[in-house]
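FYI, not all chains are in this one, though none of them got moved.
We call the chains A, B, C and D, going by the order they appear; numbering starts again at 1 in every chain.
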Amino acid sequence: MEENTTQRPLDALNHARGKKVIVELKNHKQLVGSLKAFDIHINTVLDDAEERVDGEVKRKLGTIFIRGDAIVLISAE
Amino acid sequence: MEENTTQRPLDALNHARGKKVIVELKNHKQLVGSLKAFDIHINTVLDDAEERVDGEVKRKLGTIFIRGDAIVLISAE
Amino acid sequence: MEENTTQRPLDALNHARGKKVIVELKNHKQLVGSLKAFDIHINTVLDDAEERVDGEVKRKLGTIFIRGDAIVLISAE
Amino acid sequence: MEENTTQRPLDALNHARGKKVIVELKNHKQLVGSLKAFDIHINTVLDDAEERVDGEVKRKLGTIFIRGDAIVLISAE
């Protein structure tokens, strides 16, 4: 349907590398930061991460490692 | 029973590629978007995604990556 | 004990292919539809699916893909 | 300690094949029926199944497929 389509989910995630993303967790927290790294388990590292509640910064966290199974979704900010 | 039957679940999902789908999550959220990609874990990428609550758009999310184990079901819109 | 016994659970599920089934989910929802496909993870596709609450149709969903680990049981309607 | 001991759990389950069993689920429901089939994941098929609440039949379900990970225990009726 499209030329040059991303076929696999991890490819799409790879396009977000180095960009600002929002990570939503199963515990309902939102983490915002620059997507540094991820693996096939979706273990994810964010740089300059912040925890947000209702759009407001609650805590600055620096570089964080998130265990993949705690994640619901990752979107571009 | 039917000719030309889709035999495997992921084949059915493949037919929805590029089409608008509703993804229901274990955390009770609904995400609507164009099905861009998925894998055997049902890790899923939607384009032009929106979060909906009671049929109303709550947030526009753009392209999102959803971790498969957070998903309950995927239906055509 | 019986002649011609189905020995494996997925064989029993296979006998329901093309028939109307009720799928009960861990989130307590009931989905009713024609069993189109399933795999060893019990990822399941229903055609003409409906969500029911207390026996009443709540939503018509068309063809749906259900992630296996969200399922508690599948019965014939 | 005993002669002719069943050594493995699935052997014990196999002895119940064709007999009436009670399956207790993680969602606190009780299902009663004739044990038709099971596999190493404890995916289980019951014939003539009923859902019981406090010892009373709530629903007759016929032949049902239960996903193994929804099960807590299986006992003889």
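Things worth noting here:
Here, contacts are C-beta pairs under 8 Å (C-beta built on N, C-alpha and C of every residue); 3 or more make two chains touch, one makes a residue touch a chain.
This is a predicted model, so every value here is computed, not measured.
All protein chains share one sequence; of the complete assembly in this entry, 4 are displayed, while the total copy number is 7.
As a working rule, only the chains that are shown with their structure count from here on.
Look at where the CA atoms of subunit A average out and do the same for subunit B: the two points lie 19 Å apart. Separating the centre of subunit A from that of subunit C, both taken as means of CA atoms, is a distance of 34 Å. Distance between chain centres (mean CA atoms), subunit A to subunit D: 42 Å. Under the contact definition stated at the top, the residues of subunit C that touch 2 or more other chains are 69.
Put simply, subunit C touches subunit D in their complex at residues 1-2, 5-13, 16, 26, 28, 42, 68-69, 71-76.
Within the complex formed with subunit C, the subunit D residues making contact are 17-18, 25-27, 31, 36-39, 43-45, 49, 61-67, 69-70.
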